[in-house]
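This is the structure I want to talk about, given as structure tokens.
The complex appears here without one of its protein chains, the remainder shown in place.
Take a look at chain A:
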Amino acid sequence: MPLSTQSQTGGDNYVLVASLDNVRNLSNILKAITFKDHAIFNATPNGLKVTVEDSKCLQANAFIQVNLPGVYHQRGLMATALRMCYNGYGYPLTLFLEEGGVVTVCKINTQEPEEPIDFEFCSTNVTNKVILQSESLKEAFSELDMTSEVLQITMSPSQPYFRLSTFGNSGNAHYDYPKDSDMMELFQCTKTQTNRYKMSLLKPSTKALALSCKVSVRTDSRGFLSLQYLVRNDDGQICFVEYYCCPDEEVEEE
């Protein structure tokens, strides 16, 4: 979806104006991170970043990038167009939605934003990284034993390579992805690592997984988890959703 930003001076006094031909894609991406009531909107020249956090342990970000100028995209029939305007500190976020000639105006009160947590996750610290086609992970996530409080992720240069484990009422379950699977697009594991994450924190990520076609799973030396989802919408535009999660403190060695 082409997102164009323009800052206008005079006239409207808007600090930000963002336009979208089809709001559906934005709506879908936002649904993938709507596990809390509040989100932090961050507008940059590159695009829009929406952040949602949970109990200081989980952070989800959705990136909607700016379309390059000069590229024209055909607007589909019956698509709802969006124009998002913001006048600056203290002003509401104004949304103009237009569909079939009918315009709806929404003004959403803005609040004092909290500083998003910096998980200090940087590429140089990454110990293990895999990129998988979402299709196979979707299957695993839909079958995960929800009676398990944690999801354990094992990444290793040797067997079992990439493993998702649950410990529930019926016993334990393991989902193993070999490094040479045709679902595995990238496999870079340097060290055997096993980390556990609260199932309740990771559960919302299944929405992003459902929208995505590829997912990258990375862990750093501290055991922090980064999940990055590549979402390709109908127009062919690409958006990203990422999740950062802290490892579960109470680790019981099995």
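We take it that a residue touches a chain if its C-beta (ideal position, glycine included) is under 8 Å from a C-beta of that chain, and two chains touch if they have at least 3 such contacts; residues count from 1.
FYI, contacts and distances are computed from a predicted model.
Asker: I notice the complex is incomplete. Of the names "Signal peptidase complex subunit 1", "Methyltransferase type 11 domain-containing protein", "Cell cycle checkpoint control protein" or "Proteasome assembly chaperone 2", which is the UniProt protein name for the chain that's not shown?
Answerer: Missing chain, per its UniProt entry: "Cell cycle checkpoint control protein".
Asker: Have a look at A:Pro45, A:Gly101 or A:Gly171 and name the one touching the chain we're not showing.
Answerer: The missing chain is touched by A:Gly171.
Asker: Who touches the missing chain here, A:Ser19, A:Thr94, A:Ser136 or A:Ser156?
Answerer: A:Ser136
Asker: Given that one chain is not shown, which residue among A:Asp54, A:Glu98 or A:Asp145 touches it?
Answerer: Touching the chain that is not displayed is residue A:Asp145.
Asker: In the complete complex, the non-displayed chain touches which residues of chain A?
Answerer: 136, 139-140, 142-143, 145, 160, 169-178, 180-183
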